[in-house]
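Working notes, structure below.
Omission of a single protein chain aside, the complex is shown with its protein chains in their original locations.
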Amino acid sequence: MSDTASQEPAETKTAPMIQMIGVHKWYGEFHVLKDINLDVDHRERIVICGPSGSGKSTLIRCINRLEEHQQGRIIVEGIELTSDLKHIEQIRRDVGMVFQHFNLFPHLTVLENLTLAPIWVRKTPRAEAEKAAMTYLERVKIPEQAKKYPGQLSGGQQQRVAIARSLCMNPKIMLFDEPTSALDPEMIKEVLDVMIELAESGMTMLCVTHEMGFAKTVADRVIFMDSGEIIEQNNPDQFFDNPQHDRTKLFLSQIL
Amino acid sequence: MISARARASSDTLALIKSKGFLSCGVNTGLPGFSAPDTNNNWTGMDVDFCRALAAAVLGDTTRVKYKPLTAKERFTALQSGEIDILSRNTTWTQIRDTSLGLNFAGVNYYDGQGFMVKKSLRVKSAKELDGAVFCMQAGTTTELNLADYARLNKFTYKSITFETNEQVREGFETGRCDVLTTDQSGLYSHITKLSDPDSAMVLPEMMSKEPLGPVVRQGDDAWFNVVRWTLHALINAEELGVTSENIEQMKSSSNPAISRLLGTTGDMGAKLGLDNSWAFHAIKQVGNYGEIFERNVGRLSPLKIRRGLNALWNRGGIMFAPPIR
Partner (left out) sequence: MSATENGWQPAPDLPPPSSSVGIIGWIRQNLFSSPLNIFLTVVGLYIIYKAGVPILDWVFWSADFSGEDQSACTSGGACWVFVGQRLSFFIYGFYPESEYWRINVLFVLLAVLIIPQMIPAFPHKKWLGWFFLVGFPIVSYVLLLGGSFSLPHVETEKWGGLMLTLVISFVGIVFALPLGTLLALGRRSDMPVIRAICVGFIELWRGVPLISVLFMASVMLPLFLSEGAHFNKLLRALIGIVMFQSAYMAEVVRGGLQAIPKGQYEAAAALGLGYWRSMGLVILPQALKLVIPGIVNTFIALFKDTTLVLIIGLLDILASVQAAITDPAWSAVAAEGYVFTAVAFWIFCFGMSRYSQGLERRLDTGHKKR
């Protein structure tokens, strides 16, 4: 068991890490999330899939309030997300996010990318932050790139740096927003390997991806979304072998 | 605007005495009147008048802070109290005297728009300029004055206007025109810049009256009097033959007018709120009007302007100062 788990207070173990209760969201007139109800347990690994435009990215982006929901409640680690900036920043510190396009800071070296938030948000001393950053870089297997700039790395390396950057904040939850979609095929594996390793260490993860192999290997639960609704959710075996809903069947037949 | 003018009408003389210097608005650069000299000091007739004032009020010509002003901002600077006196070749007109909240304290230079011609034209009078081509600066009253003058004297002319002073001179020098017209004081400064200064001459006629003098705020009579009578003292000194050189001997002169001027008899200074030796300081340190004129614009200067109208009344000019008594 990972050491982060042992430090958890007893009561948060029983309560869900993330609760979404009747969440609705609109982009203008467009109803993008419709009555989402979702509980994510401690150390649960969830893969969210669905056709493009189904609202899956929006859903996870609501969890760290990169998107604002208009109805319903979202409670992360017992803190409800409202327009209160303090709460938002508190939650963002504990929720890591990996983006489709990596979004590394191009003007900073890899090491500076990793230490920026620990130094400025967590107030970690620089030396300590750099030491921690190096261990995370080793964990994603690119310590030798620490002094380079993101522009000098390959896509797969950049995404691994992005994962390490999130981990440097010691997040309790990791959100992945299509982390391999922008990668060349030969680089997908190196990123997935890191994600699998992370999942096996016991991190709570929500992952929007079309990598069904990844879902089968590590997911505790697979969620299928379409048109802003959660259509179906199940454990991977049931989900892939015995989909219940017609739309799920159609979707799986198209991507598998 | 009204309140702005009214408010700055406090006791300027007391203010100058308490701050220990005089704020003098001058031209940013007009040779002979106000311009930086080779040692980077302000010099010229208008500057000398401020120096004389400082000597009269504070006993020291160096107690002046010069504020170079453009034509557009000069009256505001005076109205707002930024300067104590405007000594910046400003023409005394009725509108300025009556509607700007200002008072002209007198005239220290009688100027007027004149004509400069090439000597080779053999023209002796402006009356002979029929059909001539005139060079002048654009956007000034020069053009209007010329039009009026031509209509009045029934002659035809062509005009070429230029943006800057240098271009006007260049046009004259390269023969694009026969006549260059601007204020007479400016004509003399143009002549010095010609490659052959002897090739041109200034005609005697003037087509406009431009009496230039120091200006103060309206409603501060004590300070107005100091400025006006300092100017008169300088002119009277010339008339009485008192110069910066002979002033020590003149102190023992038997002429009562000189004694009053130099403060050896009478209480002339005290009546202005000044020391009785006010005019003595001014004349000793700056010179009388004639000395100031010759040094800055006259014989002793590169401009070589003749006294003309600015000669004393008893020597063919119109400089006439009321007596100090």
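Chains: A and B, in written order; residue numbering restarts at 1 for each.
The working rule: a contact is a pair of C-beta atoms (placed from the backbone, for glycine too) under 8 Å apart; a residue touches a chain by one contact, two chains touch by 3 or more.
Everything quoted here is computed from the prediction, not taken from an experiment.
A.B. asks: Sort through A:K56, A:H69 or A:R92 and give me the one touching the missing partner chain.
C.D. replies: Of all options in A:K56, A:H69 or A:R92, contact with the hidden chain holds for A:R92.
A.B. asks: Specify the residue from the set B:K65, B:K124 or B:R299 that touches the hidden chain.
C.D. replies: Final answer for the missing-chain contact: B:K65.
A.B. asks: Contacts of chain B with the missing chain: which residues?
C.D. replies: Those residues of chain B that touch the unshown chain are 1, 4, 7-8, 10, 28-32, 35-38, 40-42, 65-70, 72-73, 76-77, 79-82, 165-166, 169, 189, 192-195, 301-303.
A.B. asks: Which chain A residues touch the hidden chain?
C.D. replies: Here the touching residues of chain A are 64, 66, 85, 89, 92-93, 95-97, 99, 101, 103-107, 116-117, 120-121, 149-152, 165-166, 169.
Following the convention adopted for this analysis, only the chains that are shown with their structure count from here on.
A.B. asks: Report, in whole Å, the distance between the mean C-alpha point of chain A and the mean C-alpha point of chain B.
C.D. replies: 83
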